[in-house]
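Every protein chain of the complex appears in place save one, which is left out.
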Amino acid sequence: MVPPPSFTAQLLNLFAAGLLLISFAMLSQRRTRSLILLFGLQGAILVASTTLVAYSAGLRHLYFSAGLTLVLKVCLLPWILLRLVDRLEAQWDSEPLINIPTTMLIGVGLVIFAFGLAQPISALATTITRNTLGIALAIILLAFVMMITRRKAVTQVMGFLAMENGLFFAATSATYGMPMVVELGIALDVLVGVFILGIFFFQIREQFESLDLQHLENLKEE
Amino acid sequence: MEMVAAPSLTVLLALVAGWMTLGLAGLIRPHHVGLVGRALFPLGALIGLGVALVGLAALRPDRLAEQLVLPLGLPDLPFHLRLDALSGFFLLLQGAVGAGISIFAAGYFRAGEGTAPGLLCLQYHVFLASMVLVVVADDAYFFMVAWETMALSSYFLVTTQHRIPEIRRAGFLYLLIAHVGAISILLSFGVLQGGSWKFTFDAMRGPTLSPAWATVAFLLALVGFGAKAGLVPLHVWLPEAHPAAPSPVSALMSGLMLKTAVYGVLRVSFDLLHSGLWWWGALVLAIGLFTGLFGVVFAAVQTDMKRLLAYSSIENVGLIFSGIGLAILFRAFDLRLFAALALSAALIHTLNHAFFKSLLFLATGSVLHATGERNLGKLGGLIRRMPWVAVLALVGTLAIAGLPPLNGFVSEWLLLQAFLSTPRIPQPFVNMLIPLGAAALALTAALSAYVMVKFYGVIFLGQPREPALMKAHDAGRLQRLGLVWLAAGCVVLGAFPQLALTATAGITRAAVGDAVRMGSWAFVAPLAPGQASYSGVLLWVGILGVVAVTFVLVRRLYHGRVRRTAPWDCGDPWQTPRMQDTAEGFGQPIRHIFGSAFRIDRELPSPWDSAPRYRVQIEDRIWRALYLPLGRGVQRLADAVAVIQGGRLAIYLLYAFLTLIALLVFVL
Amino acid sequence: MELLLVLGVPLLGAVVLALFGARRHAAEVNALMSFGTLVSAAMLVLRVIRHGPMLVWHEQFFIDPFNVFLVALTAFVGFTTALFSRPYMRIEEHNGRITPGRLRLYHSMYQLFMAAMLLALLTNNMGLLWVAMEAATLSTVLLVSLYRTRASLEAAWKYFILCGVGIAQALFGTILLYFAAEGLLGGEGMAALLWTRLDAIKGQLEPTVLGLAFVFLLVGYGTKVGLAPLHNWLPDAHAEGPTPVSAVLSGLLLNVALYAVVRCKVLVEGSIQHLPGRMLMGFGLLSAILAAFFLWRQGDIKRLFAYSSIEHMGIVTFAFGMGGPVANFAALLHMTVHSLTKSAIFFAAGHASQTAGTQRIDGIRGLLVLSPTMGWGLMLGALAILGLPPFGVFASEFLILTTAMRDHPWATPILLTALGVAFAAIFGRVQAMVFGEIEGRPLSHSPALLPVFAHLAIVLMLGVYMPPALAEWYRLAARLIG
Partner (left out) sequence: MTAAPLVRQAAEVVLAMSLAPLFIGWIAQCRAWLQNRSAPPLLQPWRTLRKLFWKDATLAEHASPLFRLTPYVLFGTMVLAAAIIPTVATNLPFAWVADAIALVGLFATARVFISLAAMDIGTAFGTLGARREMMVGFLAEPALLMVFFNAFLISGSTALPSVVERLAAPPFIIYPSLAFAGVAFVMVLLAENARLPIDNPATHLELTMIHEAMVLEYSARHLALVEWASALKLFNYACLGFALFVPWGLASRDSGPGAVLVAVVALLLKLGAAGAVLALVETVSAKLRIFRAPEFLAMAFLLAVLGLLVHLLLGA
C-alpha cells in the first residue's frame, strides 16, 4: 500500500532539487514581483515535500507544520509582500552589487561546498531523506549570497525569507521536523518579523523617499 | 585568631583606619579650611608618626615577621598582610616623611579654584593609607588593589586644578602609564604564582621557577615598577605630573610614592625570586645609571623649578636602582657582604631622597605661595624676603647635591664603596664595564651639585628679577614646622649614618644573607675598619669647630668692621637684575656639552630688532623617538580598523558570511 | 510557582502597558512591574539556593546556579533601568523627541523584552531558547527605532537584518543538534532538544555533526553577543536607541546571548575537546583588540561605551574559551560586574548627553562643575569599567590575566595591548568630559543618579568583599560549565 521508500526518496530528492533550482532563479531574478512569486512557489514545494515526508513517515505533527507553511508562506507572506510592493512602487530592483553571472558562479561553488560539507553527516542520517541536508545548507548559503548582493530593502528581505525556507526544509527533511511548540514559535517569530519589516518599509519610505539601501549607509566610523 | 598574633599590624590597621576617618571627616564640611587645615592635617601628621614608630618597631633585629589575614578580598584569596623588616623600613620612611609633609600641608591648602579642601583631604589621606597598605600587602590581589588605589588617589590629587588643560594632560599621561605598568606587574604575579593558583606571597616564595619563567617574571616586574619609579624610557609622565600637582602632593609623590616602586622591585627580586641571574643585575645597573645621568642632565636645563626637581627625582631613582642592580649582581656571584653593602646603599639613598626631595618640593611650594611664580626666570633674591625657607632649603640643596657632611653624601659614598668592590666579580666583561659605571655615577653626583647650585642660586640668591618679589612673605608657622622637621632629618641622617645602616641590617640579612659591619658609634666602616671609614658627626664637629675658631680668631686678632656700599662688579656703574645669569644661561654649558641629548629649538634675536628676545625650548628626544611614533602607530591602526565599520549592510553580511565559511572550513 | 511569576509579571506588564502605556503614570507602572519581576526572581533564587537545581513543566524549564544568577542579574538591572528611564524619558518627552504614543510602545516593548530574556535564560529547550532570543531581537528592534529618525531607522534596520540572519544560522545549528541527538533520544517528544537530556548523553553525540552545529550556533548567537567581526550592528543600535535601551542591550542582552553560546559549548565539548574553546578564545581576542582600536577614534559617547561592551564581551568570551574553574569563575564575575558597571555608565552618559544637548564627546564638558554627582558617576563608572581596583571589574580581570599568563602566554600581549589602548581611549575622553569648563544647561527633570551609584557600590563591594554565598554560587556555576 505504501509506495516503496525508494520512490518517496526520489520524489523528495526531486522536490529538493526544485527548491535549489528556485533559489538559483531567485538569485538571478531582478524583478521584485517575480521574486515574490518564486518565493511563493518555493513555499509550495516545501509544503509538498513536508506532506510527503509526513505521509511516508506517518508523523501527524508534520501535517500541521505543512498546513502552517501553506497558510503562512504560500498565501499570507506573498500576499503581504505583493501589496507592500504595489504600495511602495518598488517593483524593480536596481542592478545588484555583483553581476548575475558571477553570482551564479559563486552560487555553484557554494553548492559544491555545501554538499561536501553535508556528505559525512547525511551518511549517518537515519531518515529516508538523508541527502537533502546538503541541499538545505546550499539553499541557506545561496540566500545569504542573495542578501549580500541585493540593494533594495525588499529584496534583501526576500533573501531572508528564502533562508528561512531553507531552514524549514532542513528541519522537515533531515529530522522529520522540530517539535510542535518550536515550530509554532518559529512561525510566530517569522510572522511578527515580517510585520515589523512592513512597518519598517513604510517608515524608511517616509524618511528616505525610497527603499534603496544606499540611503542606509550613513552610520559608520567617519 | 591572628589578631592576637600580630599586635603591630593591628595597630597599623587602626592607624590606617584613622587616616580614612580623617579623610571622610573632611567631607563633612568640604569648604571649611579651618577644620581641614588646622585640625585634620595635623592629626594626620600625628598618625604618620605612629606609622613611623610601627615601622621602627618592626626593624628591631630580634623581630620576626608578623602576618595577618583580613576577612576581605576575593573568595579564595582574602587580604593577607605581612610586616617584616623591609616593610618596616618603608613604613618608617613613609611615616616620618609623611608627617612632615602633612604638617606643611596643614598650612598650605586653602580654599579656592579646583577641588574643595575637604575632598582634597580625603584623597590625600587615602593616598597615604594606600601607600602604607602597599608595603604590608602579602598577596598579589591586595597588593594590586592598594597599588592602583595609590595611583588613582594621586591622580585625583594631581588634577586638582583640572580646568587647566596642561594639568589634565599630565594627569592623563600619568594614570595611563601607571595603569599599563600595573597590568605588567599583575602579569608578573601571574608568572610568579607558578601554577599553584595561590596568589599569596608565601605561596610565591615556595616554588623555584625555571630560569626562563623567572626572567619573564623579573622583567615584567621591572617594567611595571619602573613605570612607577620613572626609569627611562618610562619616565615621561614624571616631569609632567609632579609640577602639575600641589606642592605637598608633589612631595608625597616624589618622596614616598616613587619609593613604593623601589619597594616592589626589592620585594620581587630579593624575596619572591630568591635567586637571580647575574645579567639581571647588569641590566638594572645599566638602566639605573642611564636614568640617573639622563635625569640630572635634563634637570640642569629646566627653567621651571618643579620640573627641575622632578627630573632630579628621576636622577635619584636612577641612583637607587643602580644600587639595586649592583646588589643583584653581587648576589648572583654569592658575594654576600658586597651585596649587602649595595643594598644598604640603595635603601639609605631611598630614605635620604625621601627627606631632602620632599623638603625641596615643599620649599618650592612656599615660594609658589609667596610669589605665585614657578618660572626660575622670574625669581631671585628671596633669601632676604623669606629667610626661613631659604635657610631650610639650603640644607636640602646641600644634601641633594651629595655634599658632606649631610645625608645625601652618605648614600653616594656607600654606593661608590660598593662599586669599588666590583673587581671581586669573576666575570671579565662585567668588571671591565663597572669602572665606566662608577664614572657615570661620579659624573651624575657632580652634575647634581651643578643643578642644585642653579636651583638655589637662581631662586634665593642674587637680586629679585621681578619687582613683585619684593612683596614676598615668609612661610607660615605650620609650614616652617614641616620644613624644619625634614631638614632635621637630613642633618641627623648625615651626622649619624650608622643609624640608618643598622636599620637596613635586618633587611639585607634576610635578602642576601649578610649585613655590613657596623663600626663604632661615630664611624661607619661597612667593609673593614682599615679599608674605608667615614664619620659624619666628627666631620660636623670639625667644620663647625674650625669655622668657629677662625671666626673668633679673626675677630680677636683683627676687627669686625664692615662697610656697606654698592656692589663693585669691576666698577661697572649701572647694574640691573636682568644682568645676572638667567636659568637658561646657567644651563647653557650643559646644553653645549650634552647637546646631542636634547631636542632644542631656539629663537635667536636678529641684530636689528628693537626688543630682542631669546627663547629656547628643550625637549626630550625619547618622547619624540618613542611615544609619538607609538601614538601615531595606534592612530594609523585605528584608522585602518575603522574601515570595518564602513556603514554598508551588504558588507556586514559579507563578514558574517565569510566568518561562517571560514569556520566551516576550520571544522571540516 | 516563582517561575510562573518571573515569566508572567513582565508579560502582564507588557499587556497592561500596551493598553494604558500612554497614561501619565506609565513609567511608574513600568518600574513597578520590573520590581515585581525582581521580587519573584529573588524568590526563585532563594528557592534554588534552598533546594538546588530544579526541572519543571515536563523538563521544559531548568534552573541551575548558572542561569539563576543571570536571572537575578537581569531582573535587578531591568528594575534599576526602569527607575532610570522614568526621568530620562520624561526629559526626552520634554525635549520633544518622542510622543506619548511612542512611550506606550516603549514601555510595553521594554516589558516584553524582559520577558523574552528571562524565558531564554530559564528554558531547558534549545528550540525555545532560539524562539526567545528571536523574540528579544524583535522587541528591541522596535525600541531602537523609537525616535523614528533616519539614523535610528538605519540602526534598527541593520540590527534587524544582521541579527535576523545570525539567528537563522543559530536555528540551523539547533536543527543539526537535534538531528545529531534524535538518533539517541528518539524524535518523539522533545527529548532531543532538552539541554539536560543532551547534557546527559553529550559524550556519545557524533563529533562531525556537533562541529558543524557549533559553528552555526556560534555564528548565530555570537552575532548577538557582538563578537567581531559580527558586531557591526552593535554600536549603531546602542548609539541611536534611547539610552535605557542601550543600557539593557549592553548590560543584559549580550549576557543572555553569551549564556546561550556557553550552554552550546558545554554540550559540544562533550565530544569535541578543544575546538570550541579555541574558537571562543579566537573570537574573544579578536573582539577585544578590534574594539580597543575602534575606541581610539570615537566621537560619540554612546558609541564609545558600546565598543567598550564589545571589548569586554570579548574578554569574557576569551575567559570561557580558556575554561577551567578559575577562568569560568572569572568570566561569570566579569559578566556580572560588566553589566552592572556598563548600565551605570549608560545612565550617567545618557543624562550627560541630555545636559549637553548632544552625544558628541567634544560637546560635553565640565560635568564635574555642572553637576558633581553626574560627573563623579561617569568618572567612577569609567574607572571601574577600565578595570581599576578596588572595583570588581579588576577582580575578574586579575583572574583572567593571571590565568592567561600561565596557560596561554601568547595571548597576553594581545590582551595587554587591548587593555592599554582601551584605557587610553576611554579615559582620555571621559576625563575631557568630566573635567574642564562648563558647557550645557541643567535638566528639566531631576536626573536619576541613584541607580548609578547603587550599581557602582555593588561593583565596589564585589571588588573588596564577595559574600560567601555568592562566591559559592559562582563556584557551582563555574563547575557546571566545566
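We just call them A, B and C in the order they show up, numbering each chain from 1.
The criterion applied here is as follows: a contact is a pair of C-beta atoms (placed from the backbone, for glycine too) under 8 Å apart; a residue touches a chain by one contact, two chains touch by 3 or more.
Fair warning: this is a prediction, and the values are worked out from it, not measured in the lab.
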Partner chains on view for the chain not depicted: B
Of B:Trp237, B:Tyr263, B:Phe355 or B:Phe409, the residue in touch with the unshown chain: B:Phe409
Selected from B:Ala39, B:Ile383 or B:Ala510 as touching the chain missing from the view: B:Ile383
Selected from B:Leu70, B:Val453, B:Ala510 or B:Ala642 as touching the chain missing from the view: B:Val453
Residues belonging to subunit B that touch the chain removed from view: 380-381, 383-384, 394, 398, 401-404, 409, 413, 416-417, 420, 423, 431-432, 435-436, 438-439, 442-443, 445-447, 449-450, 452-454, 456-458, 461-463, 523, 530-535, 538-539, 542-544, 546-547, 550-551, 554, 557-559, 561-570, 572, 575, 577, 579-581, 585-586, 588-589, 592-593
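Just so it is clear, only the chains that are shown with their structure count from here on.
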Most centrally placed chain, judged by C-alpha centres: C
Between subunit B and subunit C, centroid-to-centroid distance (C-alpha), Å: 44
Gap in Å, rounded to a whole number, between the CA centres of subunit C and subunit A: 31
Junction residues of subunit C, two or more chains touched: 157-158, 161, 165, 169, 212, 294, 297
Junction residues of subunit B - those touching two or more other chains: 642, 644-645, 649, 653, 656, 660, 664
Subunit C-touching residues of subunit A, taken from the complex the two chains share: 117, 120-121, 124-126, 133, 137, 140, 144, 147, 153, 156, 160, 163-164, 166-167, 170-171, 174-176, 178-179, 181-182, 185-186, 188-189, 192-193, 196-197, 200, 203-204, 207-208, 215-219, 221-222
Interface residues, subunit B side, partner subunit A - complex: 642-650, 653-654, 656-657, 660-661, 664, 668
Residues on subunit C engaged by subunit B in the complex (per definition of touch): 157-158, 161-162, 165-166, 169, 211-212, 214-216, 218-219, 223, 228-230, 232-233, 235, 275, 279, 290, 293-294, 296-297, 326, 368, 383, 386, 388-390, 394-395, 398-399, 401-406, 412, 416, 419-421, 423-424, 427-428, 431-432, 435-437, 463-466, 468, 471, 474-475
